[in-house]
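With one protein chain removed, the remaining protein chains of the complex are shown where they sit.
This part shows subunit A:
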């Protein structure tokens, strides 16, 4: 605890810190690798689309004497299609039959009730036409598209376009990873998954925005100083908000973990589980990308700007001359304690002096 607090303080002062920006190529490489894996997995294995996307029915029966294999037999006999049967935590059975239309599934439900000797109205049924999932998916894509456009506009106004672009790339990256993991592991994609995936939109950006906000603040008067390059300040922002990022991610993940645990533990499978699984994967990816991808990308984009380029030259020139004169390299080592205190506040001190 106190160690964490201490670490927070040292991170805040920049005494310790990881060179996220300097090592960005490693992380870009890793992300590209993951993304390619995800795309390949998607192309080769595809996604395990749930009933909602192919049409069919999910029946949940009350606790009964019927065994899983028996139930499967009944269901296959009644429907003429393959059936997947799972036993749920409370002893009830979950029977999935694909490839049915809603009218057919009605009959299957009736027959199941007869075969299993349970009243029909005790069997919960989710009957889905083949185009329902498609409709949900289409709307989800539309929503995703609209959201991306709006959020890019918003971020471009609230911050700047480079950050908007970087955030967008990070967002796409998160979604790709999440979908890739679904493809690799073979988790079932349901409407719940889609909901979870869409929620990642807001969350993934939430973390990113927190880092960007700090970055914006740190680099406010960047051209008025010659101690740090943009990349160095960006790195400080990441480190400075690291504790916050970790905390917010942990706190976000905890309830989701609760959902996942309960979804899996009590109800077997179902919407709770589906939503929380994709959230879990997406949140983790979102935290990663806000730190390792989004901010380094901003730094990369920013360093192309003439003013920032010139600044970098000035900073490096100053350091070179200082080195030539044999002065201590306090400013060169951007992680030194002294620099840490003054550095990020340089702009503000300047501002105060102007005012005062």
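The definition used in the following text is that a contact is a pair of C-beta atoms (placed from the backbone, for glycine too) under 8 Å apart; a residue touches a chain by one contact, two chains touch by 3 or more; residues count from 1.
Just so it is clear, contacts and distances are computed from a predicted model.
Participant: The chain dropped from view, which UniProt name applies: "Tricarboxylate transporter", "Biotin-independent malonate decarboxylase subunit beta", "Phosphate transport system permease protein" or "Protein translocase subunit SecD"?
Facilitator: "Protein translocase subunit SecD"
Participant: Which residue, A:26, A:40 or A:150, contacts the hidden chain when the whole complex is considered?
Facilitator: Considering all chains, including the one not shown, the answer is A:150.
Participant: Could you tell which one of A:31, A:231, A:248 or A:295 touches the chain left off the display?
Facilitator: Only one of A:31, A:231, A:248 or A:295 touches the chain omitted from view, namely A:248.
Participant: Can you work out which residue in A:21, A:97 or A:205 touches the chain that's missing from view?
Facilitator: A:205
Participant: Going by the touch rule given at the top, which residues of subunit A touch the chain that is not shown?
Facilitator: 1-2, 4-6, 8-10, 12-13, 52, 60, 62, 90, 92, 102, 105-106, 121-129, 131-132, 135-136, 139-140, 142-143, 146-147, 150-151, 154-155, 157-158, 191-192, 194-195, 198-199, 201-203, 205-206, 209-210, 213-214, 217, 220, 240-241, 243-244, 247-248, 250-259, 261-263, 266-267, 270-272, 275-276, 279, 341, 348, 351-352
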